[in-house]
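Structure first, commentary second.
For this depiction, one protein chain was excluded, whereas all remaining protein chains were kept in their positions.
When the chains are written out, they are named A and B in that same order, and each has its own residue count from 1.
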Amino acid sequence: MLALEGVSRSFGGLLAVAEVSFTLAQGSIVALVGPNGAGKTTLFNLITGFLVPDRGRILFEGRDITGMPPERIAALGLVRTFQIVQPFARLTVRENIAVGAHLGLASRREALAFADEIAERVGIARQLDQPAGTLTVAARKRLELARALATAPRLLLLDEVMAGLNPRELDEIAAVIRGIRAGGITLLLIEHVMRAVMSLSERVLVLNDGALIAEGRPAEIAADPRVITAYLGAGAAERMLKERARA
Amino acid sequence: MRSAAAIALVLAALLPLPWLVHSDFWINLAIMALYYGFLGQAWNLLGGYGGQFSFGHAAFFGTGAYSSAVLQISLGVNPWLSLALAGAAGALTGALIGALSFRYGLRGSYFALVTLAFAEVFRILANSVGFTGAGVGLLIPLKESAANFQFPSKAGFYLVILALNGLGLLSAWWIENSRFGARLLAVRENEEAAQALGVDAFRTKLAAITLSGALTALGGTFYAQYFLYIDPAIAYGPGVSVEALLVPIIGGLGTLFGPLLGSAALQLVNQLAEMAMGDAPGLNLVLYGAILVLMIMFMPNGLFGLARLSSRRLVGRTA
Partner (left out) sequence: MIELDILLPAILNGIMTGAVYALVALGLTLIYGVLHIINFAHGSLLMLALYGVYFLYTLLGIDPYLAFPIAVPAMFALGYGLQRYVIGRTSHGKDENILLVTLGLSLIIENLALYLWSADTRTISTPYGFATVDLGVAVIAVPRLVAFLGALLVTALLWLVIHRTDLGKAIRALAQERQGARLVGINVEHVFAMSFGIGVASLGAAACLLLPSYYANPGIGRSFVLIAFTIVVLGGMGSFAGALLGGLIIGVTESLGGLFLGESLGQLGIFLIFIAILLFRPTGLFGVPRMGRP
């Protein structure tokens, strides 16, 4: 469904994304992880048209979308959320979601009705009439998700949708995400919350310093020395592996 | 559709005014209130709903005024037809300025500056070119008849400006209840987030400025027909640009009736000031400036904006 071929992007002298290539099968749910500054959000920006790659290609459902503007990519069914939530502050929750719904629906009434449905699914139905600017962080994250969902995407890119949530909220969001996947939408998640990564995803891609250093099933990745090194440094990795070998 | 009903109610209530009030003074006041209200409505489309603050709406106003005046005077075109053509000219000007500004990503203060510059360019051109009468301006020959868009009694002008207000209100209502409007508001609140949801921000803003330009140009034509004289300072001067933005700010940006309310309030203040301080030059603009500063300081949401949350319950959901 999604294919990246040698995608690279620099800022000044800094190579933020280095020759990243991977494919995403339709219907899968994949996590993109890596330490802070690894280039995950930059990669999202490149995939969704907010940044243009210096090199490489991005193909969505067989179509080359490299360099397309964000709104066109979204219209093709590839939609993302933002790590730092971006609500339409002075619009109500319903109106916020309706903007997403309007991607596929021209009628105002239908879009607003659909927004109600989506809000129900995501769990913010109670706040439908509230201005988005007054929501709590957790609610805003759900709104972010709801808006993107309302566009009826085929591939959804979620950027740290779980950050800052307490365990109960995490479980709720996880359930929503599983529901989204069950509805046939392919998911690519940037996540730091390891619980979520492990339980939700089928496959994990690990980014470090802009390069893809590992990919595989969650359990494999957790034991991968390169991944541990990337997160904890070489010394800690050595120690951990020694302990495991002893156990 | 409560807001649609409200619009109909307001228009119906205002309709019989010329037959209920017989003082020329009050009818003129009403016309002026509606006229500034209309200019404000036009500005509000781009500024209030669209969030793009233009400081140079005179560019559209003057183009409308001059287009219709020149068409009438030099080419003998019927004034009503000229009105329509002037609207088209305003739309074109809006599209041009918008295409340039938005294509190059101008927002906020930069956008305000560039619109100011455009208005000045138009003013200088109008001042230097022959067919606009240059600095002397243009006088539209007096020939009173309804067919000639010059009414012997004020009632005629009143009805026209009321109709234009209806157009303005309808446009605002459309924005509050359409996909286009939803997208425009989204762009206003957060352009990147809107793009991520498939909204073509450029096209959306372009449409808004084109519509705003067209309506403002109609306002310019009305002015020309009502006063029968325009010159570069009147048509393209900063006065118009300021009035166009002041009215919605007072009344409430991005609201249906804000511009009208703001205009009424402004007319009231104007009259009071004139009574208190006489008709001194420049004084009313001092007042405008002071009101602007005070509004931003204490009531940035305008008169209507204050009541916004409760008005939501009055007018119902914007659905």
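The rule is short, and it goes like this: a residue touches a chain if its C-beta (ideal position, glycine included) is under 8 Å from a C-beta of that chain, and two chains touch if they have at least 3 such contacts.
None of these values were measured; they are calculated from a predicted model.
> What are the shown chains that the left-out chain touches?
By the stated touch criterion, the chain not on view contacts B.
> Would you mind spotting which of B:53, B:149, B:173 or B:226 touches the chain that isn't drawn?
Of the candidates B:53, B:149, B:173 or B:226, B:53 is in touch with the missing chain.
> Taking the entire complex into account, which one of B:28, B:127, B:148 or B:178 touches the absent chain?
That would be B:127, which touches the missing chain.
> Of the listed residues B:41, B:101 or B:177, which contacts the missing chain in the full complex?
B:101
> Provide the residue numbers of chain B that touch the chain removed from this figure.
Chain B touches the chain not shown through residues 53, 55, 100-101, 103-110, 112-114, 116-118, 120-121, 124-125, 127-128, 238, 242, 245, 249, 280-286, 288-293, 296-297, 300.
Criterion: only the chains that are shown with their structure count from here on.
> Give, as an integer number of Å, the spacing between the C-alpha centres of chain B and chain A.
Roughly 44 Å separates the two chain centres.
> Once bound in the complex, which stretches of chain A touch chain B?
The touching residues are 48, 50, 69-71, 74-75, 79-82, 86-91, 94-95, 98-100, 102-103, 105-109, 111-112, 129, 147-148, 151.
> Taking the touch rule as given, give the residues of chain B at its contact with chain A in the complex, in rising order.
177-179, 182-183, 185-186, 189-190, 192-201, 317-319
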